[in-house]
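Following: one structure in structure tokens, then a few remarks.
What you see is the complex with one protein chain gone and the rest in place.
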Amino acid sequence: MTLVLTSLALLAIGAATSLLLTRVPRLALNLGMLFAFVAAVIAVIAAGDVLIRSPSQSTYEAAWPLSLGTARLSLDGLSAWFLMTIGVLAACVSIYSVPYMSSAVGREPVPVFCALFCGLLAALILLVCAADAVLFLLSWEVMTLTAFFLIDFHHERPEVRRGAWMYLVATHLGTALFVLPLFGILFARAGTTAFSSFAGALGSADRTTLMALFALGLVGFGTKAGFMPMHVWLPAAHPVAPTPVSALLSGVVVKTGIYGLLRLLSWLPPLPLVCGEVLLFVGVVSGVMGVLYALAQHDLKHLLAYHTVENIGIIALGIAVGLLGEATNEPTLAVLGYAGALLHVTNHALFKGLLFLSAGAVLHGSGTGEIERLGGLARKTPANALMFLIGAVAICGLPPLNGFLSEWVIYGSLFSGSIRGIGASGGLPAVGVAALALMGGLALACFAKVFGVVFLGTPRETGLQTHSIPTGMKTAMAALGLFCVLIGVLPSLWVPLVRSATIELANVPMGEFSTRIDGVLAPAIRLSGMAVLFVLAIGGLLVLRRWALSRAARRDVGVAPTVATWGCGYTQPTPRMQYTASSFASSLVTTFRGVLWPERMFAAPAGSFPATAHVETRAPDFAEHELFEPVFRGVARLFAMVRTVSWRGESESPGVAQSAAAHRRGPVRTLTIGMVSALRRGSIQVRLLFIVLTLVVLFLCEALSSVDRVHTTTGQDYQHTLSVGVNR
Amino acid sequence: MTAVRAVLFVPEMLVVLALPPLLMSVIAKTKAWFGGRVGPPWLQPYFDLHKLIQKNAVYSKTTTWIFRAGPIISLAALLTAATLIPVLSNDSLLGFSGDIILLAYLLALGRMFTVLAAMDTGSSFEGMGASREVTFGAMSEPALFLAFVVMAVATKSLQLSEMIGPKLLPEWQIAGPAMILVVGALLVVLLTEACRVPVDDPATHLELTMIHEVMVLDHSGPEFAFITYGAALKFTLLGSILVHAAIPHPEGFNVLSPPLRVLELGGLAVLVGAIESAMARFRLNRVPMLIAGATVLSAIAVVLVLMRRTV
Partner (left out) sequence: MLQSAIDSILVLAVLLNLAMLATSRMAACIRTFALQSLLLALLPIAVGLRHETIPGAHAFVITAGAVGLKVFLIPWILLRVLRTGEIHREIEPFIGFTASVMLGAVIIVASFAFAKRMPLPTEAPTDLLVPVSIATLFNGLLMLVSRLKAITQVLGYLVVENGIFVFGLLLLEQTPVLVELGILLDLFVGVFIMGIIVYHIRREFDHMDTHLLDALRES
């Protein structure tokens, strides 16, 4: 615990130092990031200590009371797991920030950046260690605000302001409307704000209360985590933040939502089955839609932001299986699900951090993140290409890197759910399996697109300058890449660390956990063997290739000749003839157009000597434009009626998309208009549709009413068995 | 696992590694028979590989190390996967619980690097092939995994050699229709992943209509030999999953079993050859329909098998 306090103190000193040294920004940057680095490393040591040695928790209570609660800190398995994740990523990001931000020295307030960075880090550490609702909410708020200012760092650009505002509005709505009431209910039941008292107070809670608490947590924390309809701030805020901040946002800030949800679940007794089913559904939707939107993006960081939504969906799948396991009293399932989710939290932080940092290096070097303008970077920055490749292979969940490990555990939990017939008699986990498989395939397509277009081939634009990448940035990326490889190749060192956090979540005793986890996770050790085999196979093939080529070279003259790419007879290929990212993704985007609703603006070449032709595709976010925009516009209209004072430039309403987008016809509007006009014309099909819908509703009513019947009968059966037991 | 088994593994593995080009030959012979021709000699694929390995490689100016690594990593992934799949007997060399997921993702790893090597050339043709490959690959993944769910539920195991082993025999009696659907889905997955008609035509020489062949246009020499061999190996591995699921052999080691498996694989090759002779390649925009159909087959099989289990 002293280590955590030391780390917090160091961060405070770091923030203060960089603010004091505003006159010497370079020194402020170096010192501030040094403090952040040391603090992060100390936090990792503190977390590692808890994870490796003792599952018992250590607490600290500050002498000074807060207005409602006490400043109580505690470090249990769950906190330590997230603390470790935060520490590892923050340490790498702080190394990376020094060279990345030094180019901005003199032009931008870098010392303020450092202070905010330290503040964000301190808030994150405080958040996961807080053992009191008031302290938790305080650090939650500090985290939100520091992150907001960091996102808004380049505030002179309008899209930055828009992204930052959307982040602030979204998370504050989530906090005010859902997280605060959640803690209000908890406080009302427990009488204190101490986390330790919540679990006991909820032991006797009825079904409705539990479900209400779960729903509040799901929406409130889900807004921060970015579950599907509440994800709208992610793709707006991630790309506009400075790269180190994007990496932190995607790697750990988003994960605090997951932490909040898991912390809530650790207090709740086993929830009704329906909670797990809902979360599974949320996970499937977030995952599949996240990766589909990612495919349709043209900007590197936008694409990565949507992949965060996808990975949050994967984590949600793991937690959902954990819930299902708890609800049906299947400890194996609970252990597997939660362990998979926790492993994926860390793994995602590592490879997504790596990818953001690598994308930042591309931005830093080429000055643009537009995929279509880049190309052939692997020749200019081979180290960065290797780093991005490691991140890409890891995020696709491909062996032998870390992404595979956690997806493997989650797959295992879903398969076991199906085998045991849990969740719509095993059907829902099967849906999860299919969705996870589809996500894997689509993520592969997406990263094949990004890596293939940005790093491979030849440069698409000659005008782009390319700086070399400073050593500091390379070091940070190399560290993250090394973690990705090590975790994937040596899971037996890594998986045991998740032990204490999983025990707390799954409510299983230690001994039981060991037997469960050994039975299920023991095969993870086999992955190391497979990795060795894989490397041996590569080595063998390399030797074979070298031998064959050298023999051929001895026979022919010289070594392997180098020529232009085979253009099927065309001998003058130009960079502009390369396949573009949009073309690469278009076959998938058109296949899934029914759920993605891509827009396409196309000016066909005309005449014998076509001058200009133009095609532009984009995939506007459904939730943003069809769900929140109408609501916010309605609210804005409502307030406009009340408002008496007006000022110039009021048309810019923060958080809501600009009015240009408002006039386009989204899918909902298109469908409604089409339906209504067809109905007015008297289309047979639409009339039939209404008959069919009536029939469906009748069927649903019948099915639901018989559900009640089933429930009551099982209740009676239960009582019957009880009474039989008593009689006996 | 007995000592006998351990000793027998070496020859088994050698047969498995030697078999793939022969199966390609069976397909070619079948197509020739349908066309009223004699066809190339039985050992032609081996001659081709020998010829390729002797040749020098030609590299494009635009390529990087990724281009050279692509074929090697793809084939290495397939070789690693080969140790997880039971081909001739009911056991695999290194199978463990959960190996099906590793297997599917090893195939995906191979796909990733084939695609990246294609993108490395900067050619629009190869980009086109790569785009189609990832599209159909991504779409066939749910079909494959749902088929795995059926077999996992039926055998209560997550180890491939058990899932498609003797434990599947009773399932054929209890839920026959479901198993037929699974086999149908696996056949479509096989045709997609191994790039055969009606998804892809390995024989055509029109760059615009191909998927796999167009991706590897720029490879030459030993690397092209790796790719050709890898494609045949992939067919063999996925084919043996299909064959094992369709015709589970009873428990225990049987002398007749391995030769029978070889014959069954040959039969599958004849079937694929017959399909290629009987039907044309699908229009590209009809292929997603085929793969979606396979997914639907698997999904219905999942429903059937889950229902049978709970009743």
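A and B label the chains in the order they appear, each numbered from 1.
Please note the rule applied: a contact is a pair of C-beta atoms (placed from the backbone, for glycine too) under 8 Å apart; a residue touches a chain by one contact, two chains touch by 3 or more.
As the structure is a computational prediction, the values presented were derived from the model and not from experiment.
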item: Contact residue for the chain not shown (choose from B:Leu8, B:Ala32 or B:Ile300); value: B:Ile300
item: Which residue of A:Gly77, A:Gly427, A:Gly457 or A:Pro523 touches the chain not shown here; value: A:Gly427
item: Touching residues (missing chain, whole complex) on chain A; value: 424, 427, 591, 594, 681-685, 688-689, 692, 695-696, 699, 702-703, 706-707, 709-710
item: Hidden partner chain, residues of chain B it touches; value: 173, 176-178, 180-181, 288-289, 292-293, 295-297, 299-300, 303-304, 307, 311
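In this text, only the chains that are shown with their structure count from here on.
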item: Centre-of-Cα separation between chain B and chain A, whole angstrom; value: 33
item: Interface residues, chain A side, partner chain B - complex; value: 375-376, 378-379, 382, 385, 389, 393, 396-399, 404, 407-408, 411-412, 415-416, 418-419, 421, 425-427, 430, 433-438, 440-442, 444-445, 447-449, 451-453, 456-458, 520, 523, 526-527, 529-530, 533-534, 537-538, 541-542, 544-545, 548-549, 551-553, 556, 560-568, 573, 575, 577-579, 583-588, 591
item: Touching residues on chain B, where the partner in the complex is chain A; value: 53-64, 66, 72-73, 75-77, 79-80, 83, 94, 96-99, 101-102, 104-106, 108-109, 111-112, 115-116, 118-128, 130-132, 134-135, 137-142, 144-146, 148-149, 152-153, 156, 158, 207, 217-218, 221-223, 225-226, 284, 288, 295, 299, 302-303, 306-307, 309-310
